[in-house]
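Take a look at the structure set out below.
A single protein chain has been omitted from the complex, and every remaining protein chain is retained in its original position.
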Amino acid sequence: MMLLEAAAHMVDPSTISTSSAPLILFWIFSAVVLGGAILTIFQTNMVAAVMSLVATFFGLAAIYAMLSAHFIAALQVLVYAGAIMVLFIFVVMVLNKDEAPRPMRGLITKMIGAISIVSLMFTLMPLLDNAVPGGVETPSADFGTVANVGDILFNDYLFAFEAVSILLLIAVIAAVVVARTHKQEVVEEGHLAEHEAMPEATIEASH
Amino acid sequence: MIPPTYFLYLAALLFAVGAFGVILRRNAIIMLMSIELMLNAANLTILTFGRIHADPHAHAFAFMVIAVAAAEAAVGLAILVGIFRNRRNVNIDELTLMKY
Amino acid sequence: MTANLHLIPLLPLLGAAFSLLFGKRLGKNVVTLVTCGAVAAAALVTLQMTFILHHDLPPGGALVDTFFEAPWMKAGDLNLSAGLWFDALTAVMCCVVTVIGFLIHVYASAYMEHDENYTRFFAYLNLFMGAMLILVLGDSMPVTFVGWEGVGLCSYLLIGFWFDKDANATAGRKAFVVNRIGDFGFLLAMFLIFYHTGTLKYSELASHIDGLHNILWLGLPVACFAGLLVLVGATGKSAQIPLYVWLPDAMAGPTPVSALIHAATMVTAGVYVTSRLHVVYEAYPQALAWIAGIGALTALFAATIGFAQRDLKKVLAYSTISQLGFMFVAVGSYVNGSSNYASGVFHLMTHAFFKAGLFLGAGSVMHAMENEGDIMKMGGLRKHLPHTHATFLIYCLAIAGIFPLAGFWSKDAILGGAFAAQWDVKNAGPVAAWFAMHAGKIIYGVMLTAAGCTAFYMFRLYYLVFHGKFRGTHEQEHHLHESPARMTVVLWCLAIGTILSGFLGVPESILPESLHHFGDLLGEWLKPVVGVQLHEESAGQFLGFAFVATAVSVAGIGSAYIFFLKDDGVRAKNFVATFPRLYRVVFNKYYVDEFYNAVVVRPLRGLSRILWKFFDEIIIDKLFVGGTAAIVNGFGKSVKYLQNGDAQRYVVGVLVGMALILRVSTHYSAAHAAQFHVDQDGHAVTAVPQNDAYTTNVRFKVEWGDGQESDADSAHPRGLKHQYASSGTYKIRLETTDSRWQTTASRSETVVVR
Partner (left out) sequence: MSFELGDLSYALPILVLVVGGLLLLLMEAFSTGRSRAYLVPMTVLVVLASIAADVSVWSQVGEGGHSIMSGMLEIDRLSLFANAIFLTACGLTALLAGAYMQEHRFEFGEFYALIVFATAGMMILAAASDMVSIFLGLEIMSLAVYVLTGSWRRSPKSSEGAMKYFLVGSVASAVLLYGMALIYGAVGSTSLQAIANSKGAYVEPIFIIGLLLVLTAFAFKIAAVPFHMWAPDAYEGAPTPVTGFMAAGVKAAAFVILIRMCGTAFSRSELALGSTGWVSILKWVAVITMTFGNLAALRQENIKRLLAYSSVSHAGYLLIGLIATATVGNEARGPLLYYLAAYTFTTMGAFGVVAWLGRHGDERLQLDDWAGLAAKHPAAALAMTIFMLSLGGVPPTAGFFGKFYLFRAALGRADLTWLVVIAVLNSVVSVYYYLRVVTTMYFREPARESSPLQSRSVTAALVLAVIGTLLIGILPGWLVETASSALLGS
């Protein structure tokens, strides 16, 4: 967190310095972000994968702070690295299955997909160079603060805020609907000759 | 000062890594995490452009995206639990009851 | 004038609904009464309407019944109403459909008596009648299309009535694919006509036809494409080359169905629709030449196939195709601004009588023979089936064109029309012009041959079935009996129709002065609708044509007699014996041995065989049906590969699509802009890039080939100009650079400066 604040301080518009320190910080955090991301997708140990992702999110929070998005940076740490990743950890613990080592299937498909992604990047990357012909504007002093963003959230984005509440409600229903078992269903399980249900306790734990 | 393009590059690379994760890994949890990476890449792009335009609305947008990502993760994990309950594993390449 | 036209299709539809809903409970007799009664009532209403049309309205008038008023569908320039339309042409069609339909219903009530699905059968029959009447009565192309699809569907239901589960699957598929091609043509024609005229109503087409006439596509008026597309639709429904193949296969249905659908009603829809849309064809008469050509080819080709068929109904099926070809020739015979539609409709009417009769007679024969259809196993039935035999003979004479039966008059009208036909060919080369002037004579010759062939194979059929010795089994012989009265009465009714209907088209010129107003009744009746009457010809000309045609027919009958009946069919047996060798033995041997084989049978059979092989087996079976199957199969395999159930593959699909879209759209903008053409005015040359006016951010650079260059980075270059100093040949190179995507492309063109 100390590091985060230092980073924020250094790129604060009022104290822009010509030194290379912010750039070095940027490289460090970028390395954390990309390194964490790459580790995430190549880990076989699930808990380690989740932890790598947490590292990525911390790095991203620092990067956000460099962009003067202090509120979002804090949110990133709280919601993402905190709440969402806890959810992931939880599910990983419940399922508790590491990927069994076996050869990859559909190699050709995966290669075609990889080529597509590389091609996408080749189309996109050069364009980002000239993406900002107008240059960077100087933000106001309270740019990115809680007060500033909160003001927008509860005025211009009030509708969006309410819409998100419906979204979260749907997420809650999803968790309830999918994880809950009706007693009635358990009784009729044999009758329907379906796959057998998980033991009650496991399901209770999963939500 | 850091050129804003760097942030955009970082976001693009993060997006690519996320996309790689989705197509390479068969474990559905990792795929979900990779999708989170892609969403974060988009978020970073939004915030960078918000900084460039000095527009705090971008922050509100990013806020919404974080909330959506949370909801999406919850729904995804719920479906995952449902899958696990039926089959006892979460390998996406074994989910081939339906094809053609 | 408005009238209750909707009753005509509505009555059979109600009959169908009634028997479907209550039929099982109320029993066969009620169903028979209701369904036959519905058609009879429809026939009566039709006759009443015809009477009103004749008496209360001036010539060219029409009855209308708009059931959905004008802004039925309105948006922008689209303003349609839907309704029914009853003019002279409709009247003829309607009378034919309802009267013959009624007779067939009565016949079917006896023929199908013991079928367990009797009720369903009659419901479908009534449904079919309703759809056919909507087709005929529709006042605009969409309404006609409702009926068009309706008859298709009902025929599917009726042909499939006796379907075994899998045996006829291929035949069904064939019928289906072929008819869909026809529908495709009709639909596209509809869009095209609507788009360029703004209307689809038959009554309004004539005044809006300029839109079709004046707009050119590929240097041809749109009317040409519209006409040819309608023709595609018509060949599908009316079983013409190359889309005829579904009809012989459709013989799998019950015989009354064949008589109804494949003789009197549905197959005539193509002829009807082309006559209805005559305005479109008159806007571009060359399209009519196509119709005549296709008709002539079909007539001859199907007739020759008729030679060798052993199945009673198959012979009749090919004969139907051939006779429909005659009608197409009539519709296509164009001279002096109009075409010979009236003769086409005339033949349609007479043919409906005798062909329905032939099918029903065949049904009667098969009824007696316990559903045996092979004519080689029949013979001598004359004694056992006297009524069937007598009526069958009348039909055969009619189709062969023997005076004074109906076929004689209508066939003659067609032949005369074809002989006189001349198609306006504007701006044509000498060959095309000669052809346009003389193709009529060629077609006449072809048709004459076809008429001779018709006489031959019909009498081959007649002799093999009714004369000679019985060749079937003992049990069959024992079982032989005349059909019940309800069937024979219908046969006699149709025979009377066959005898009388011809007199509606007797040319005026051969009648004595006092009887002139009986001359050419049908032509006069149709004149206000389709513009012309039967071809005007002098008595001498007519007699000439009649003499030639009759001579050919008699020759055909005579050879059939010699070949199949005289000496108790010895020659036929010889023929049958040598049949397998026909293709192996040298041509000359036949020339010496069997005159018929060499001069008549073999070439014609060879031709028909080639055509048959070509169209039926290669084009239709291999290309359409087989090709479709192959495409579908191959495609199924690729779908199996793509859609393997792996969600990651689906994600890859999204990514590949995305990458392709980005790549293609960013990469080719320069290449797209680099296409250009050169305008030249002496030494001043302009390079005009293909400019869709939306090409932005592209920089153009031209090397003129004489060492000079010019460039422009305007988004909308009107072209880059250059003045050449001296004459010579220069290579102009245009290079484009898209600054957004950093791509370049170039093209070259050579220009000669004089």
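When the chains are written out, they are named A, B and C in that same order, and each has its own residue count from 1.
In the analysis below, a contact is a pair of C-beta atoms (placed from the backbone, for glycine too) under 8 Å apart; a residue touches a chain by one contact, two chains touch by 3 or more.
As the structure is a prediction and not an experimental result, all values here were calculated from the model.
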Practice problem: Identify the visible chains that the left-out chain touches across the whole complex. | Solution: A, B, C
Self-check item: Absent-chain contact - pick from C:M437, C:A539, C:I661 or C:A684
Solution: C:I661
Quiz prompt | Residue among A:L78, A:A141 or A:V176 that touches the chain left out of view | solution = A:V176
Practice problem: Tell me which residue among C:A673, C:A687, C:L720 or C:L734 touches the hidden chain in the full complex. | Solution: C:A673
Practice problem: From the listed residues C:W434, C:F547 or C:F635, report the one that touches the chain absent from this view. | Solution: C:F635
Practice problem: Using the touch rule from the top, list residues of chain B that touch the missing partner. | Solution: 15, 18-19, 22, 28, 31-32, 35, 38-39, 41-43, 45-46, 48-49, 52-53, 55, 57-58, 60-61, 64-65, 68, 71-72, 75-76, 78-80, 82-83, 85-87, 92, 95, 97-100
Quiz item: In terms of residues, what is the contact footprint of the unshown chain on chain C?
Solution: 20, 68, 71-76, 78, 142, 145-146, 149, 153, 156-157, 160, 163, 165, 172, 176-177, 180-181, 183-184, 187-188, 191, 194-195, 631-633, 635-636, 639, 642-643, 645, 647, 649-651, 653-658, 661-662, 664-666, 668-669, 672-673, 692-697, 740-741
Quiz prompt | Touch list for chain A against the chain that is not drawn | solution = 123-124, 127-128, 130-133, 155-160, 163-164, 166-167, 169-171, 173-174, 176-178, 180-182, 184-185, 188-189, 192, 194-195, 197
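Methods note: only the chains that are shown with their structure count from here on.
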Quiz item: Pick the pair with more C-beta contacts: A-C or B-C?
Solution: A-C
Quiz prompt | Whole-Å gap separating chain A and chain B, where each centre is the average of the chain's CA atoms | solution = 6
Quiz prompt | Per-residue multi-chain contacts in chain B, two or more chains | solution = 19, 23, 26, 93
Exercise. Quick one: which residues in chain A touch 2 or more of the other chains?
Key: 105-106, 109-110, 113, 117, 120, 124
Quiz item: Which bits of chain C are touching chain B when the two form their complex?
Solution: 636, 639-640, 643-648, 651-652, 655
Practice problem: Spell out the residues on chain C that touch chain A in their complex, using ranges where they run on. | Solution: 646, 648-649, 651-652, 655-656, 658-659, 662-663, 666, 740-742
Self-check item: Contacting residues of chain A [partner chain B, same complex]
Solution: 11, 16, 18, 22-23, 26, 30, 33-34, 37-38, 40-41, 43, 46, 49-50, 53, 56-57, 60, 63-64, 66-69, 71-72, 75-76, 79-80, 83-84, 87-88, 91-92, 94-95, 97, 99, 104-106, 109-110, 113-114, 117-118, 120-121, 124-125, 128-129, 131-132, 134, 136-140, 143-144, 148-149, 152-153, 156-157, 160-161, 164, 167-168, 170-172, 174-175, 177-179, 195, 197-198, 203, 206-207
